Structures are given as C-alpha cells and as structure tokens.
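The complex is shown incomplete by one protein chain, all other protein chains being positioned as in the whole.
Our next item is chain A:
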Amino acid sequence: MQVEARTRIRQQKLRITFFGYIFVLIFFAILQVISIVFFKQGFLLSRDVSSTISYCNDTIDPCIQPTIEKTIFLVIDALRFDFVIPVEGSDKHYHNNFPILYDLAQTNPKKSTLLKFIADPPTTTLQRLKGLTTGSLPTFIDAGSNFDGDEIDEDNWLLQLYNHNKSIAFMGDDTWEALFKKYINPKYNFPYPSLNVWDIDTVDNGVLEHIYPIMEQNDWDMIIGHFLGVDHIGHRYGPNHHSMKDKLNQMNDEISKIIDKMDDKTLLVVIGDHGMDYTGNHGGDSKDELETTFFAYTKNKKFNMSPKGKEKYDISNLGSNYRSVNQVDLVPTLSLLLGIPIPHNNLGFPIDEMFKDLKIPSVKTIEQINRFRQSSPILKDTLGMPETFTIESSKSYQYQSLEHCKTLWARFDMKFIVLGVILLFFSFVFILAYSRSIPSVRVSTMSFEFIGSVIAMSLLGIVLSFSVYIVLMPQNLTLKNCIGSGVAIGMVIGFWAPIMDRFSILWLLHQIVDFFVYSFNTWSFMGLAFIVLHCLIFASNSYVIWEDKMIHFFIMTFGVGTFVSILKNPTISTNEKILGLNHSFTFLFVSRLVSMINLCREEQGGLCKPTFETTWWSIVLLHVVSFLLPLMIKSFFKLSNSFHSAGPLWINGMKFLLMLNAFYWTFEYVDNLNYFQIPSTVFKSFKLSIARIVLVISLILANYSWSRGPLCVKIDLSRPAPPEQTIPASPDEDAPELKPKATILGYGNIYGSSYFLLVINFSIAVMLVSKPLGAVAIAGLLIQILSFLEIIDLLNLRRNLVSPIIFGLLGYQHFFSSGHQATIPSIHWDVGFMTTENIIFPITHLNIFLNTFGSFIIICLSLPLITLWKIPPTNKPITALSQIITVITSLITYQTLISLSSFIFTAHFRRHLMVWKIFAPRFMLNGLLLVVINVILIFLSLWFGTGKVLTQVNRIFGK
C-alpha cells in the first residue's frame, strides 16, 4: 500500500514538473513570436496605398478620344520572352514553338508590335496583376497573401472602364476575380482555380471554351483571358519538357484563331505576367523571371503603330538587346488608347510604338504622375515637373519618379526593427540563463514562479500599455502594436524577476566562467565554434549563398573529430572501438552522400550543378532506400537488443508505407513520361489514394497507437541469465531458484527504442511529401541520427553542448539536401496537391509545411533521444526530464542566436543590393524556423513524445 502511494506521489510530482516546464516554454515561445512579428512589421513594410481615383473633367481636363473601341487582353502566365522569338539552332522544348507573335510583328509592323516586357519583382502573379492594372509597384509584403488574393482598393483601369459603363468579360485565373470581381460583367465571368499547379489544361480549356462565343456577342468592350498552362508546366516539369512544346503550339494556334475571328475595331494585347527560371519557378528577380512578352495587334485601318528602327528589335542572343518596356507602362498606354483617365497611382509611361503622336499622351501621363506625387505626403515637392514639355523631358521625369518610388518603398520602420531585435535579444539572454547558467535542479523547481510572474507582469504590461495608449495617444503607433510591446516587455520582466530574486547577475556570469573553466573540452569548443561561425555566415551574402556547403563542412568536421576521438580513446574496448568507428564512418559517409543532393540557387551560378530532379535513377534509388532503410533501422535496434514486440510491428509497417511511397513517385514519373499513353486520371486516382493512405496511417493512426505506449521489450524466460539484466525478485517471494529467471530484453534502451518509433511515424510522412531524392536525403538523416546517438553514448557526449548543436546542423543540412534553398522560388508548392485536387485549408498547407520543414521536424523530434537513447529505466524521471529540458532549450538557444544574428545583419544590410534576393528570404526562413522549432519541441517532442514515454515506462518499471 505504502509503495503504491509513494509511486503515485512520485508520478504526480513528475506530472507537475512536466507541465511547469511546458508552460514556461510556451510563454517563452509567445515572447519570441511577438519579437519576430515586430521585426517583420518594421522590415517588410507595406506601401502606402492611396485610394484616390482619377476622373476626367470635361471642361478643364477632358479625356482624350478613344482610338480603339474593343480590346481582347490575353495574359499567358510565365511567358518568358525567349519563348516567342526565333532561337536559331535550339532544340529546347520551349524555343521556336510560339512563332506567330514574332512573325506578325515582322510581316506587319504597322499593325503589330512585339516588345520585351520587364516585370517588377516580386514576380508572383498576384503582385504582377496589381502592377499591370494599377501601374504601381506592389511590395514584397503582398507576396505572402498570394494564397488568398485580396480585393484591390487602388485605382486601376478595370475600375475606370467600369465607371465609364464598359462591359468587361473575364475568363481564366481566379486571381482576377478575387481582385476585380466588382468590375467584371457577371454575365461573362468564368474564373478557374489557379493554384492547382498539377492541372495543366483545365484553365486554358475553360478560357478557350468561353472566349469564342463571347467574341461573337456585341455587349462587351474588353475581354480578359488568363492562360495558366505554361506556368503550370514550368512548375510541374520545368521549362524543358515535351508538354511545354505542346502547350506553346496550342497557344500559337489559338492566338492565330483569335486573330482570324476578331473584327476590325478590336485591339488584341497578349502579355506574360512574368518569366520563369531554369527550374520553371518564379518569384524572385533574376533576368529569366523578369523578362516576359508584350504583343499588340489590330486590323483597324485607321490605327497605325509607329515602329522604331530594325536594330531596336535584335533577337540575337535570346533577345538580350531587344527593346524593352516596363510592365507599368501598359497602364497609361491602355488607358489612353481606351480614352479613360490614367489610374491615379500609375508610375508608367505610354509605350512609344502604340501612339502615332506621343505628345498629348505624354503630357497626360506626367500630369497624372505629378498629381499622384502631390497627393502623397511623402512624395510631395520632392521632384519638380519639367519646365519645357518635350517628350524626352517627360520621359526623364517619369523615369526619375519611378526610380524615386522604387527606393522609397523599400524604406524600413527602424523603431519596430530595433524593438524586435531587442526583444529577441532579451529572450536569448533568458533562454541562455535558463538552459545553461541556472543549475537544472533549480530550474525544475522554479517553473511555477516563472509562470506566476510572467502572467502577472504581462497583464500589468497590457494595462500599462493600454493606459499609455489612451492617455498619451502616441502617433504612428496602433493599439495592437502598443499592447503587443507592453505584453512583451512585461514578459521579459516576468522571466527575469524570479531569476533576479534568487541569483545575481554576477553569479550567473560566474556560472558561464565556470563552464569555460571546468566543463570546457574540445567538444564544447567545437560546438561553440560552430555557433559563432554559423552566426557570422549572415555577415556576408557570399556565405549565405553557400550556406549549404558550410553546414556540410561543419558536420564533417565534427564527424572526423568523432572518428579520431574514438580511434585514440584508450578507455574503449577494441570491440566497441570497431563498432564506434563503424558508426562514425557511417555518419561521415551518409553525410557526404546526401550532400550530393542539392538544388542550386540562382546566385550560385555555374559553380553548382543541381541534382535534385525526378529522374529514373532517383525513382530506382527511392525503391532501394525504401527497402534498405527499415533494414538499417532494424540493425540499430538489434544493437541494443530492442527489436521486440512493437519494434518489428513498426518496422514492417514502415517497410509497407515506404513501398507505397516509392510506388507513388513511380506512378508520378510514369505519368509524366507519357510513354504508355495511359490516361492521367488513372494515375491520379492511384496517387491520391496512396498519398492519403500513407499520410493518414503515419500521422494519425500510428501516432494514436504510439500514444498507447508501445515498448520494444521481450520477457525472456531462461535459466542462465546475466544477473544485471534481471529484475530482482521481491523479497516476499521465495524459491526463485526453481523458477526460470525472467530477463527483459531491450531493458537497456527502453526509452530510446520506444521513442524512436515516434520519429519513424513522422519521418514516413515527411518522406512521402519530399519527392524521391528528398526522401533519400531524409532516410540518410535517420541513419545519421542513429549513428550519432551511438557515438554520443560511446563518447559520453550526452550532456555536452555539441550534441544539440549537431542536431540543429543536421536539420539545416537536410533542409538543403531535400531540395530547398533559402529562397522563395524554391518552395515546393506543387506537393500541396498530393492529397487533394483543390486547395483545402489544412491539408494542402500541411503538405507544404511537412515538405519545407521536414528535416527540422525530425531533428526536433529526435532531440530528447540524446538523453533517452540507451538508458535503462530510471527511478529519477525528473532528472531525466530536466536533462531533456536542457537539451531542448540548448537547441532553442542555438536557433535564437542564429535568428538574432540574421535579423541584425539583415537590418544592417537593408540597403544592400542583394537584400531582397539573399538576406530577406534568409531572415524569413530564420523567423519561421524559430517558431516551428519552438512549437515542435514543446508540443511534439516534450508534451507528446517525452511525456508519454516517461510516464509509460515509469508506470511499468518505476518503483
């Protein structure tokens, strides 16, 4: 009875300590999220949107007479400029398959014009459509809302047409509908879902189905059609794929058909909204992403274009010297041709070729630009109108104005940036003290003091900041920001109050000095060196570009270090030494192998050869891995004698699911190959069902069964049993000699083997969504983790600083090796459609999340194994728990420091040429990573994983 009561008390104590930790960490995560949000607000500034609308005043400022009555406006998404011009001797699928535009411009230069069209970054469809209709420069912050396009509230030519009682027909990409629904004639509104990048034909066929019947009607003034096929082929297969040839040919035929059918009054405009890079993606600002196409054609006898000399249209060298115009120039051109006012926010200038006499259009345009500048408080009186109105001076005025706006709208709000950095710094100092300075025994007893003071102080912060807001009414500070900073500062104070209550700063500094004096060895030096070097990476764009190679170098340095250390360690027996060297070599070898899988970022240029492609050998490799990986994991389990009961069940399940995964990608590959002429729908249903089965089993069923507490042990009844592995018989039971002794196989790794099953669950889900080579890299990660755990056990690195750091580095290494880079275009949007055909909120996003952060999810989950791997059941679960907390908070400290460093350097380099290309995406990755790592560590690793495994094992074995 007494024993039972004691056990119960102990379990209760464990539970209380456990939740104490969790709540402290949750509060800490909230503090970090607030600081990241503040920094983001200051850095990713949104542009002031003026909602003034231009109008014509018939007496003072009349609109010019329209020169065209009707317009067909076709957007072919991602139509790069070299797709439409002849490229001699090229056998690429995307060259020479869309000749009609160039041919018409050559044969009939008075009636048609083909120009290179320069997009403004960011080259995402939503931003481009805003730019093409308002004539303004949508900023980066809008890029995030591409998934649910906002309604536009700026002046634009659709609004102007609507106000002039024109009828707009629309068909195609539903981004238009999201932006302009009010202005489109509801009779002729045919939107199609745009983000399903695996669907190549639906949108295009929809457009073609509706455009011809509408053209025959008379009640329209503008037809807008948006084709998505070219873009989707780029995303799905890359530009050089045979379906690109078919698609471009189809576009060619349809454009010529439209030209045949259109009447004399109509102007046809064909444009691309952006280009695509060599992988078929877009979003950045490389030349290939920016260069797209502008084409105009009419049969109107009275309408003549004014082409420039032939030398301006030079198609040699993929048209790099071809005459180009900006995308914003479309807006005044179209407005003036249609006889509507130029939208208020326009920054562009009419395109020369489209006007016989540019004088009146240019006057109208610079008047409008001047009006816009005068109405904006920031731009007012900064740039004088030209004194004499020549076309050249107008052009230079417009150019200066455009450049001025470009620099201005990249302005940053330093107060939020500094606030974010300061808050993050304080969170870093706290977590450093929490993880390393304060003894872990003390930390475990202080949880509730932290919780109490953090809640009290943040409430006080809310009250104070609210009263400050009410009483002082600070300008340029919204209520949300005011309260947010109040809460954050309150939380910082709340975290520090109990620490200051118990310890002094001097004492804490002493602890750090003690660390260097007593527990400092080569390994902790290595860990610290890696942290410092990783932080310094953000000081130079070159190192950010080559971060993948640097991370690999760090990991290999550590690996070679373990190899040498095991080799020269005299305390390890020869057998163990050979085994250890084997683990160390496996770690090194696998690491080198997966480092050969990479996706190059544009800035790496010719020095990087991309290997992350879905080819036949990657499929073969995936099949081999799906067979080998379970075998390897099994052998690791056998090493600690834990391949029992739940072990085989999980490994067999894993084998089955990995096989399904391999089949999924085989179907995908065969489908893309288009070799057997099997209709896509057959594959589609197969693939959807496989993906759903694998994800549901691995994420839901397997985790549910895991939460029931599977153990990898077996009771072995045998007479001669090694004494240290037997449970000592209870004293009241006599005659143990007669009974066979019970040995528990797998006793020595009881926590680790059970916990690793959880890692397997998530790894399977991550491997499914990671594309074939990504899955191979993730398999490598699992092997690396297991060998690393064995090395930790052998070299006794459990409590060393280096272990969590290496886990963090492994996460980064496999972020890169599973086909990612810290750039926007390298996000694998297409995996979102593996389980559903359309965008369904959590599922599509879950896939992309698993794909992008897969390696980090796995390393965060495996982190408690540093403590749990190969330890027998302990009667002091709280000690084990506090060690796990140390490990977890060490990783959080590491990532906080990395994020802090990248925040500071990104803010410092905010005027750097490369800031939007290199530093800003890297800082976004770091901000997201900090949140993801916090969430996964708290909820999955600690709450779900560690909580279950500790209570389960201690319920059975704890006495």
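As a convention for this text, contacts are C-beta pairs under 8 Å (C-beta built on N, C-alpha and C of every residue); 3 or more make two chains touch, one makes a residue touch a chain; residues count from 1.
Rule of thumb we're sticking to: contacts and distances are computed from a predicted model.
The listed choices are "Glycosylphosphatidylinositol anchor biosynthesis protein 11", "Pre-rRNA-processing protein IPI3", "Dynactin subunit 4" or "RNI-like protein"; the UniProt protein name belonging to the chain that is not shown reads "Glycosylphosphatidylinositol anchor biosynthesis protein 11". Contact with the omitted chain, checked across A:Phe448, A:Tyr543 or A:Phe686, is made by A:Tyr543.
Considering the full assembly, A:Ser595 is the residue among A:Asn97, A:Ser595, A:Asn847 or A:Asn934 that touches the omitted chain. One chain of the complex is left out; on chain A, the residues touching it are 522, 540-543, 545-546, 549-550, 552-553, 556-557, 559-560, 568-570, 588-589, 592, 595-596, 609.
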